[in-house]
Structures are given as C-alpha cells and as structure tokens.
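This is the structure I have questions about; it appears just below.
Only one protein chain is missing from this complex, and each of the others stays in its spot.
Entry: chain A
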Amino acid sequence: MSTFKFPPSITSRPVYGTLEPRSGKHHLMIADAEGAEALFDLVEKDPDLIAHAHIMYFPAADDTGYAEKLKAFSPSKLYVGPSYSAAVPRLRRILQDAHMGLQVYLAGTEGLMGQAMSEATNAGIPHTAIQTEHRGSVARRMQCVHCKGITENVVTDPFTCSHCGLNLFVRDHYSRRIAAFQGVCVDAEDPGNVPPKRELYS
C-alpha cells in the first residue's frame, strides 16, 4: 500500500487529502511514482474524466508498469518524463494556455506536489482549489536556511546539506513559495555534537 498517514503537526506543514472528481472542462493531473495509484482511484470514481485529462507522469526508476497502465487509459494527453524538473517548461506552457475552470490534481511525493502546486498558484489558481494526495515515499525536499541550497529526497533526520555541508535538523516548517521544508543547523552551539541519524517517521 502506497499511503502513509502523517502525524498531526504545526499548521505550516501541508496536509494532503484524497483526490475527488470535480466539474470542469479540463483536468490536469500530475503524479510521480506511486502517485499513479491515486490517479487510478480518481478515474475509477469518474471514468468520464479521462477523456478531458492531461496527465504528466514521472515514473520511478524501477517503474513496475504504472506508466503502461496510465497509457492504457488513453487520456486526452499523456506525457511520461524522466524528471519533474525537466518538465517544468512544459508545465508552465500548459498553465499559460489554460483557462479558468481547469482542475488540477497532484499525487505522489511531497516534493513533486509542492513544486507543481507552486507553479499552479503562480499561474493564478488559489492554492486551496488544488487537490493533492500523498502516495509513496515520505522523502522531503529541504531548504538549508543557512546557505539556501535545496537538497532533494531527504530521508533522514538530521541530514547533511548537499550544498554547504552543515548538519541540518529536519523541520515541519514549510515554505509554499519554494516548496520545501526548512533545515536548521543541529550542532551550531556545539559543533560536532550531532545526534544519530534516524530515518524519517521511523
């Protein structure tokens, strides 16, 4: 099962729901890895969506057939790409040409949903109108509050900033603008005194 129930936290931390079909002429669905399962569930609730759906999908390296299954649905448009970051210009173009009434559905990892959410809100969709459903890895996209560098796929707390090398504590404090959680130096007072690494939510 690809779902994980996040424990309650501070209000800054995003919360995710379950994708529900909404009325509208166009539906943009963006998912990575196991996020595909949330799209399968969505389409099962309303099979008519698929004829007006534009799907952008980023399979995991070891994809076990999700991409094939999405293709079999024959959505109005399907793009399967190697990475979200490589697809950003494409997404911006889609949003630029889109009209009000477009429904946006995001599914998969927090990093993917957060970044796609920030593109969609920049394009003018109120963030509360964008649906999200978490599936798969609990890895986080972290910003180092000291050097501002982003480290993707953080799965341990603390972790080492991939830009400046500081030991960072994983916070639930989240920035919607840059779609990342904040990492703060864990041994600033007593350099070298770093607590043992633990896997997130272990």
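Going forward, contacts are C-beta pairs under 8 Å (C-beta built on N, C-alpha and C of every residue); 3 or more make two chains touch, one makes a residue touch a chain; residues count from 1.
We adopt the following convention: contacts and distances are computed from a predicted model.
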{"item": "UniProt protein name of the chain not shown, from \"Succinate dehydrogenase\", \"Urea ABC transporter ATP-binding protein UrtD\", \"Ferredoxin-NADP reductase\" or \"protein-glutamate O-methyltransferase\"", "value": "\"Ferredoxin-NADP reductase\""}
{"item": "Hidden partner chain, touching residue among A:53, A:112 or A:125", "value": "A:125"}
{"item": "Option touching the unshown chain, where A:31, A:56, A:70 or A:95 are the choices", "value": "A:95"}
{"item": "Sites on chain A contacted by the missing partner chain, in the whole complex", "value": "22-25, 95-96, 98-103, 123-126, 128-129"}
